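Showing just some of the chains, left in place.
Chain nomenclature is as follows: A and B, assigned in order of appearance, with residue numbering initiated at 1 for each chain independently.
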């Protein structure tokens, strides 16, 4: 195989290189690396660590070192995030068509805006935690939520990614959202608007679409989909930029597996949506909705396992 | 931005620090770190590595070094786990109301109990593996189960976490369970009681509640929920501490997407629950249950994608 490696492998590498460089349409030397996934993951990990030191940080942090730690992390977050935002902005500029552009300044200000919003984000997360504490009988403490409920990682990530989405940062919010999706099974598009006091129990398989608006103190279980009817409108065009996903008002509970579809569908406040319900039109406030399933029972006489 | 970092960022850090310290209600210097998630993940990884050396360990382990390796790992597991259990016990003491408490001794004994139970846990895991080997036609060997079936990681983690739950260790069992949930999509509450020979195929989206009892040789597929009706009883109080989830008797098979709810629901032995079934009352032994779905077929003449 030694011979094959020396004689054949370089030509395969050349082929791959051409395909890669070809499909990336890159002209500059550094242009290729829009922003590696791992770089964004590292910044996101740092942001989560500064929101929940001790629980999410790599090392434990004593109260005495807390101020140093937070300052240190914020400085690094600021530096790294600015760099990555600038890179994606530059990349989109270079391939797009921008008359006058000031990627560096835009990156600086997006990064500072995010950092400024972190204290407020943490306040809202505290309310999300309180909802979990109230909503799950198995939960025994505030710390149990932070340390072992996946929705907290997903929702904390979302609140950060949503801020960047509002600041028109490309791609990075989606990479963050998918990081949380990968770890928790909860897929929230950074565009979704979600009020305080949000609680998702279990969470695997939850999908929340880009144009959703979710009110305060909403609770949902695993497998809930807040989706669009179809990616295409009646003329077969992509629904890009339009409102495609439902709104959920305050205090709604949605049980596991429920599917709620459509940009004009509104679930009125205080309503309860039963498990596996299939909903494609609006539901008034204070309504209980459930699907009726026909279940058949039959004696399985011959079962010999 | 340099100026902003030096002038504005420290005040944001101060705000964050106040919020964090405020919400954690910590009085001592070390109190903050109940136990970081990563610390618990590391101990869990070590326990899994000692149950399946070679497959789950960081490095390969030859037969010759096996005894040294196991001794070494057990010693470190013992030391680290004891430390973490003591920390969570102390934290709960400090904030709770304990007259006489002996956190260190309790931690020592919980840790030793867990280690003593590992040989037995491994015996039971061997039965879980046999069920997988029997249950999946695509599976070709014992090793394929250990190396590539997610349920093995989820169930091994559960059997460890359940032991700690029985020993009244707070929070840590839940952190372990959620680690497995994150990696496998299988969410088993550490309180659930699960007999030997348990097999879950695929597994994503499975939820098994705290007060479930599951018999021997039970098989289930992805997306199965063994849940509660609601977190509240009829008076609107949380169902804390009560039996809220179903029991599944020996040899039951539950196909994908089935939902079984309620603390008084019992699925009798040898029964088979069909895919997507919705079950809210008990099923006698030897019964085949399936949902009836009405499906509509219509020629999609205009499809122009």
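Here, a residue touches a chain if its C-beta (ideal position, glycine included) is under 8 Å from a C-beta of that chain, and two chains touch if they have at least 3 such contacts.
In this text, all values refer to a predicted model and were calculated from it rather than measured experimentally.
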How many copies of the chain make up the whole complex, given that 2 are shown? 6
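Assume only the chains that are shown with their structure count from here on.
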Would you kindly tell me how far, in whole Å, the mean C-alpha position of chain B lies from that of chain A? 23
Given the complex with chain B, which residues does chain A contribute to the contact? 50-64, 66-67, 70-71, 74-75, 78, 82, 108, 111-112, 115-116, 118-119, 122-123, 126, 134-138, 140-144, 147-150, 183-185, 202, 204-205, 221-223, 232, 236, 256-257, 275-276, 291, 293-301, 303, 305
Which residues of chain B touch chain A in the complex? 1, 4-5, 8-10, 12-17, 19-21, 23-24, 26, 28-39, 91-92, 170-171, 174-175, 177-178, 181-182, 185, 187, 189, 191, 204-205, 207, 209-210, 223, 225, 227-228, 231, 238-242, 244, 251, 253, 257, 259, 261, 270-272, 276-279, 283-284, 286-292, 304-305
